[in-house]
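Of the protein chains in this complex, one is absent; all others appear in place.
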Amino acid sequence: MTTLSDAIEALPLVDHHVHSILPSSISETEFIDAITEADHAFSRETAFDTQLGFALRRHCAPILGLPAFATGEEYLAKRAELGYEETTRRLLRASGISDYIIDGGYLPEQLLPVDEFMGLADATPHTIVRLETVAEAAMDGATSYADFLERLAASLAEKAPTAIGYKSVAAYRCGLDLAPERPTADELATAASDWFDLVQSSGSIRLVDKVIVRHLIWWALADEKSVLQIHAGFGGTNLMMETASPVLMQKLVAATQHTGGRIVFLHCYPYAREAGFLAHLYPHVYMDVGEALNYVGANAVGLVRESLDLAPFNKVLFSSDAWGLPELVYLGAKLWRDATSVVLGEYVERDGWPESEALRVATLTASGNAAVLYGRSF
Amino acid sequence: MTTLSDAIEALPLVDHHVHSILPSSISETEFIDAITEADHAFSRETAFDTQLGFALRRHCAPILGLPAFATGEEYLAKRAELGYEETTRRLLRASGISDYIIDGGYLPEQLLPVDEFMGLADATPHTIVRLETVAEAAMDGATSYADFLERLAASLAEKAPTAIGYKSVAAYRCGLDLAPERPTADELATAASDWFDLVQSSGSIRLVDKVIVRHLIWWALADEKSVLQIHAGFGGTNLMMETASPVLMQKLVAATQHTGGRIVFLHCYPYAREAGFLAHLYPHVYMDVGEALNYVGANAVGLVRESLDLAPFNKVLFSSDAWGLPELVYLGAKLWRDATSVVLGEYVERDGWPESEALRVATLTASGNAAVLYGRSF
Partner (left out) sequence: MTTLSDAIEALPLVDHHVHSILPSSISETEFIDAITEADHAFSRETAFDTQLGFALRRHCAPILGLPAFATGEEYLAKRAELGYEETTRRLLRASGISDYIIDGGYLPEQLLPVDEFMGLADATPHTIVRLETVAEAAMDGATSYADFLERLAASLAEKAPTAIGYKSVAAYRCGLDLAPERPTADELATAASDWFDLVQSSGSIRLVDKVIVRHLIWWALADEKSVLQIHAGFGGTNLMMETASPVLMQKLVAATQHTGGRIVFLHCYPYAREAGFLAHLYPHVYMDVGEALNYVGANAVGLVRESLDLAPFNKVLFSSDAWGLPELVYLGAKLWRDATSVVLGEYVERDGWPESEALRVATLTASGNAAVLYGRSF
């Protein structure tokens, strides 16, 4: 399968969901925090004794000039020796990613400005707007719930021209078991008023209201007729796995299918088959298994295979969902390439798929489907 | 593994859940509609860029005299050139299916009469009665809820002598989270009255009432002591995946285990492991992974493997769940044969199973278990 895997290795990638990286050299503790989704501090031993840790030692070490499977300690020492810029540049450029669609809505104050990130990557950025972040910024400083709604509308209108799409983290905030209907103006006003009062009394701004989240989802799909990324499955401790399955949104998905908007379910672990079910049934649903590939490392083959069950091949995208570390960008790309080579190679060897057809399917996920979905030529 | 796979390739099959086919040559649009479960029209490109599309190009094209992986366009042209009868006859007869257990309850007015279908297939038909369809026909024209209940009882009694078993599509209508108890006469009367009134006021007859569905299920199992097929998992847009898992019926399954009736969960994607759990625990539960094999194509190996987790080997059946196209009949058979050869071949190679034992297990699923379940020698 040399030809096919070589060709997949060489495919330019569009990373359709990613974040920027930390802005300077970091401590071991910060590094380790960035390779888990947990809140508690992993020991170095625990952090590297994971699929992600093993994948990092295997794939990233050689990019820094170490032998594969150098120890975690050796890796961190080499990283420090090369310095921030060299390490970052090597890893990002080795990923073969030409375009980054960047969600700047999660802790952006901790991250490198996008232009500097792209300079190190030698790549082109595109903007995803995280809806809950916009709503919280609109609430911060609002003088009344009506003021919040005005500020929200103005902020969304201001961001829309530069956004290639939007994102909702409903799974982190209120779960995906959302009612299908678009909230009425009255329902929205009531919800905004309740949230405003809660912010005043609690001093904490964190959007968890289902009505406001549904309003944001409907706005992106029906008013903007844009792409809406929706996090599903595996994530951090704020996320309740029980309410993070994409099928909980089936009625809302059905209700929005004629809006002109499109939905992409992100990551979806362990719900890739469920996401594929929706991608098969509804014309406006897409999916990826990004992020999860990094975390399951040597088991990435199984996830890539599941992503090719029911979803039409023109509905599956690539993403790394990296946050903070260039390693996570490179690994996202490398693990996707390797796992895709194994899965499609198996279809060629065992099921007689022509190599050209297998490569065409890989190319769709690498970049072609993103081009159609986001309406850009990358 | 030549011996084993050749032997599995040659096994006669009983397709224990299938529908008839469209009655004449069809347009490209109709063909494409029949190879998806979606409501919206797939483009030709999308329709063929799926696991089912690839499987069709790989396996069906040679049956029509084309090379494997002829394009979708070439396939449709060849299909038209050969004509309806020749295409149909070739595909059905290449399937190696000797007996078809036919659910005639889904859009039968669009399909070929069973005797003509069987003439083209050179095979023997058997009848499955879809319970919701019988109930809706009994409601259509009923003059009161009491009249409906009388008509229903009469219609069921009339159909029983020719039925080899029954089917419920509760997953499409009201979900599988059903109360376990048999409805009392009073509960049934109230539900029938409510449904009658709803039909009168809405003008639409579609059974979604859980009490009536439970009545039909109990009738088939406890009164008829027959086989009841229950659709689980993947299906069309009327089906909410959240309420389509067979484990939601666990209490009803437990409550009916001493009735003399048997339950077969059909298809079960992605819930094959859950169905196997029930098949292990309850003496009257069987399962298949039909239909899903067609839709996951080159990934069928994984589903066949999952179907052999917890279910005793004498509880797993074969079906195609084809509707409309002879291609779906042939693919159902071919993908089952190929995937079963891979899975059982792996058990032989890696786990030392004797080939004779592997072939015996394959034969059980191919036809032996259906013979015991339905009480017929096929």
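Some observations on this one:
All chains are identified by letter, namely A and B, in their written order; residue positions are counted from 1 within each chain.
Throughout what follows, a residue touches a chain if its C-beta (ideal position, glycine included) is under 8 Å from a C-beta of that chain, and two chains touch if they have at least 3 such contacts.
For clarity, every value in this text was computed on a predicted model and none was experimentally measured.
For the chain left out of this panel, the touching residue among B:Glu30, B:Glu181 or B:Glu357 is B:Glu357. Within the whole complex, the absent chain has one touching residue among B:Val199, B:Leu216 or B:Leu308, and that is B:Leu308. For chain B, the residues touching the chain absent from view are 245, 247-248, 250-251, 254, 257, 273-274, 277, 280-283, 305-306, 308-310, 312-314, 346-347, 350-354, 357, 361, 364. Residues 36-40, 42, 45-47, 49-51, 54, 58, 68-69, 234, 236-237, 240-242, 269-270, 295-299, 302, 342 of chain A touch the missing chain (whole complex, contact as defined above).
One rule holds for everything that comes next: only the chains that are shown with their structure count from here on.
One finds 37 Å separating the Cα centroids of chain A and chain B.
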